[in-house]
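The complex is shown incomplete by one protein chain, all other protein chains being positioned as in the whole.
Entry: subunit A
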Amino acid sequence: MIEIHGLSANYGEARVLNDVSLEVHQGEVVTLVGRNGAGKTTMLRSIMGLHRDLSGSISFDGKPIEKWSPNARARAGIGWVPDDRGIYASLTVAENLTLPPVVHKDAWSMEQIHATFPRMRERRSSMGTQLSGGEQQMLAIARVLRMGSRLLLLDEPSEGLAPVIVQRIGEIIREIKAQGVAVLLVEQNVKFASTVADRHYLLSQGRVVEQLSNDDFKAREVELLEHLGM
């Protein structure tokens, strides 16, 4: 679904990603795990086309997309759920949901969205940022599902949320996966990551230092927690 080769990204003089290669296949959930400042968000922003100071190749559905604008990438089926959730304060919940164009035939209908995210119907007329943090996270995920994105880029969706909500997000990720959607999940919550993912990339100081299956990942959980400084 997406293949990244030799990606390097800079902020001015500072090199933030260094020769990173990774891939995510259809129906696969892959995490990008690393400490604060490892470059995880920069990786997602680069895939989305929002970070432009970079080199290397990115191909999506077999097409090179490095030169594409962010909106072209979104229309091709990449859905971004940013670390701050990206909910518009000046749009209602319903408007936040319907803002992006529907880009794929398998996009979730409004009925499906409301069945999985009942709060989105109850709160549809509220302004987006009147929702709680957990609800905003759900809205951000629902928004890209309604759009019909085939690859979701989730930036620390569990951060700052209560355990039951994190658990619910885990269920939703598994449901998305079952439909053949690919997920690239940025996480620092190792426990959560191991409950949803197939594979893991360990990012350290802008480099992929290790690639692990979920079983290896679970087996080395303690060591990994240490690596993450937690």
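Simple rule for what comes next: a residue touches a chain if its C-beta (ideal position, glycine included) is under 8 Å from a C-beta of that chain, and two chains touch if they have at least 3 such contacts; residues count from 1.
In this section, contacts and distances are computed from a predicted model.
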"Branched-chain amino acid ABC transporter permease", "Carbon-monoxide dehydrogenase medium subunit", "Nickel transport protein" or "Nitrite reductase large subunit" - which is the UniProt name of the missing chain: "Branched-chain amino acid ABC transporter permease"
From A:Arg123, A:Arg143, A:Lys177 or A:His200, residue that would touch the chain that is not displayed: A:Arg143
Residues from subunit A at the interface with the omitted partner, ascending: 48-50, 69-71, 73-75, 80, 82, 86, 88-91, 95, 98-101, 103, 143, 147
